[in-house]
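Complex shown without one protein chain; remaining protein chains in place.
Entry: subunit A
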Amino acid sequence: MSGDNEETQTTENTPADEKAQDKVISPEKSEEAKLKARYPNLGNKPGGSDLLRKRLQKGQKYFDSGDYNMAKAKIKNKQLPTAAPEKTEITGDHIPTPQDLPQRKPSLVASKLAG
């Protein structure tokens, strides 16, 4: 069912042989050894729940909504370089009005798939 050159070799071993030949037989185990060598503290805590918890809280945490809005504005400035000169006039000189503040919503650019 699978391509010939992609199957791993599996062999029968007596328990005595297994430990000595582990690294040869199981590529997975040798990869694990490599990883443990680079990160000796890995897996000391229950690795499963660390990974899971990281997964549950995916996404960058911001200090507050102001922090988030400024980060978004920075990205928007990068993507629309023509708008930048306008924005540099605002900072620091006067109290901004709502019109001066960068919008949180991204500009509605059409998808390139539809182009």
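By definition in this document, contacts are C-beta pairs under 8 Å (C-beta built on N, C-alpha and C of every residue); 3 or more make two chains touch, one makes a residue touch a chain; residues count from 1.
Here, contacts and distances are computed from a predicted model.
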{"item": "Chain not displayed: protein name in its UniProt record (\"Pyruvate dehydrogenase E1 component subunit alpha\", \"Piwi-like protein 1\", \"Presenilin\" or \"Serine/threonine-protein phosphatase 2A 55 kDa regulatory subunit B\")", "value": "\"Serine/threonine-protein phosphatase 2A 55 kDa regulatory subunit B\""}
{"item": "Touch criterion as defined above, residue of A:41, A:57 or A:97 at the omitted chain", "value": "A:57"}
{"item": "Residues of subunit A (touch criterion as defined above) contacting the omitted chain", "value": "1-3, 5-8, 18, 26-32, 34-36, 38, 42-43, 47-49, 51-53, 55-65, 67-69, 72, 79, 104-106, 108-115"}
